[in-house]
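With one protein chain removed, the remaining protein chains of the complex are shown where they sit.
We just call them A, B and C in the order they show up, numbering each chain from 1.
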């Protein structure tokens, strides 16, 4: 058995992080490492800081789900597999299933290295890269757990049963996720206008709290040149919509914030305008950093009331910039049969949404759709 | 056996036509008659004029599909059923499965009466009325026939396997269809700008050709007060989109018409503007005639390239009128597994689209969704 | 337009009938004619005798369902299609959807000829022939109509939505159906022991009543050499099972017949023995007439209580004959979600059963399974 530092291995790093860092910080949902290895066994050396919401990790072997577990605070040597035929080349992916938790200052994750009795081989790049930007839906909240659950906890969140995961398999692509539950394009679900994704989009993981994450590089500007997506899927608007039905939030230094409805329940012009502008502005930010990506605003898994305002924001963007490489797509609404825990889309709803996006992307990029076999 | 004229029977008339007319003209797809009857047998007395494209009719009993047949030119007494238990109250629906055919001057259909050995009872109104306005998709083109078929013929068109049909069953509602293959909101698929639905929307069946249809009342103003829908589903835009990829059409008295793309394949501003205006204008027309209907522009079963322009047209309408009782909804795209004949959505694609609309409408109008049993 | 007698056309005849007869008698469900034709239009000249239960016919074009209609008493020229591109070779199938009705003396069907403006080309044989022998399930009772229907009428029976139909498409094979509702391998559902399929199996259509059917050849010995199936699917036992729960039937010349249960509801040995012997005997009859066919007793769509007695009958057959080219296969039971009219398997249940048989046959005969496209 030989231990190697993570930066000594031909590892494919998933998710935004600091290039060549050792230990390697893992911030976002679906972030982690992927290796090709010929070995009898493989272990990962991982370090977790945590106060309240433990990170959950998933192991996939040859593209199939193997394990999902909570990683407790501390440094651990975790076995990814043991006693498989060492002559076979095996693809192993180990990634954070749960999302980053805003405000959890103690929470951080780093991967120090891998230990194996075998040898590593390079992981080939996929033909297409997709970035998924979103909220709780994109963080897979509700994809694990009984429909009875009401606690907002990492154990019920996932990227392994979320739509990006299904699209990855169907189209054989690489994905990144930038998302946080409750956040919007303009405001959070509770009218806290600080909870907006654009404000943190340009940093490695601007949402990560605490000194350790800062030290690890979370607050640095993201190096967009290092990873340019072919497509960006933006699934935002659900929490902005929620703001119209929630009480005001007293934002420090700003005062009470509240999105308002007219008496007929339509949106107050002045308030919906804020969201439209935020949509337009976010598209500009996305384009600045991702010059060639096809941007799809894909929305609707928890109601579609924001369709028209979002499209207005997109149309303004197109008009102002003459950039037509953007699109809008509705994702099917969640139903009683497809809902998961705490009223969020379950695995089935995520699969239905993934199918719609898969068809769209396969046509746009002229790609074959893989069938699923009997396991996922 | 007793023969009764159609206006002597407590018949529920489906589709736009002339109130109390006898014989009763049948114009649109999904138009026809519905009766409740206690009888051993039931016959319909129908007259068809036709030169080339025969009308096809479907019989449903107690909500289940029974028969689909071509009706040839001439007057026929057609048996809807025989030798069923006369003690049972039975709901029988006999409707035109195929769409009206623009330009087919000889084509008309009238129902003269019914013959039975039993008694009729009134048909109760459904709780919700929905109007479906569209093109070939709403005319169910492609829902019958092998994927090999390429002839544009009524036999491959239907309303029995089209999304309105599935929604009717799922939500127990009443529907009307106003649709024609190849037509758009601004222009037809071939850039013939006369093929636009708004130009004929306000007439009973403005699309019907020939003297006989005129005599039967097709060109009369529609009596909107007599049937006010709770919801209108507009599925237009697919043919407008097509215009950008088709050669110019020389419209008599107008000259060559053609929607154009820029070099990067985006739409020429001047041309897409025509469609946006048409969307806005059509919404105004719909609202004028249907003051309380919830209007949903539901689009996307054959590509979604028009999402943003359509939404721009809708947003302008909202801005100009302050009417927020409109919405936009994407329907899932047709795939290799769901396509029917001549490249159009097959029955499965129509069912998938119906499911999305059913969920939307059930939430909007707080209605229960019926399961399907083993037959359709 | 040219009229040709049916025996002057290179027609493929489906179902047991009299070779080269003109007019051609049509007896069993799924029986009829198939032609390849290049023509603008095609008409069939059909004659029906009928007192109470009209025969229903289905037209398929290029393998896709087009029309289903009742054919009334009399001689009719029925249009199968009109105005399709005459340059295309088109496969047209016109077959009896409804089963033969035992006891309906007036009922007969013959096809006299076809009329067309085009030319016929031969229909190639399929690679595999399958005979389906059964009862109401194989007669597709319940596959049309609302679950509310309780009348036993041809309009609710079909071969177009029955499992043989789905298997034909999935495996591209040719099928024949020998079946009648209520009949068993030993006794009918009501303990009328005359209603057993073996008693009529060796005749062209031994179940057909009346002088006209006799004159047409129904009572003749079937010419087994002319059509040897590669597989025979026997779906019998459901009505034999029913006999244990029905009152005695007074069979003329025999006296009261009744299958009995013990107090613990198990079958009385003496009575279940009759069914086991009938299974063994029927297998011998099938083998005598079909020396090379793989025989599968496929049962269970309305309960599986007869599994063990049927297998006992089969095992005895194997022991007595040393013929191992027989098998038993359970078909999935019908559920609340898959039931059709009058408590019988609906279209969905038939599709589920077809899938099980399709997988079995595809492995046995090493055949590819075709996917369905968006229409059926």
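The definition used in the following text is that a residue touches a chain if its C-beta (ideal position, glycine included) is under 8 Å from a C-beta of that chain, and two chains touch if they have at least 3 such contacts.
As the structure is a prediction and not an experimental result, all values here were calculated from the model.
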Among shown chains, those touching the left-out chain: A, C
Residue among C:314, C:347 or C:376 touching the omitted chain: C:314
Contact set of subunit C toward the excluded chain (per top definition): 264, 266-267, 300, 303-304, 307-308, 311-312, 314-315, 318, 324, 326-330, 332-333, 335, 355-356, 359-360, 363
Residues belonging to subunit A that touch the chain removed from view: 52-54, 56, 61-70, 72, 79, 81-85, 142-151, 153, 155, 161, 334, 336-341, 345-349, 371, 373-376
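Quick note on the criterion: only the chains that are shown with their structure count from here on.
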Topology of the chain contact graph, where touching chains are joined (line, ring, star, complete, other): line
Chain centre separation in whole Å, for subunit B relative to subunit A (CA means): 42
For subunit B paired with subunit C, centre-to-centre distance based on mean C-alpha positions, whole Å: 37
Of all residues in subunit C, the ones touching two or more other chains: none
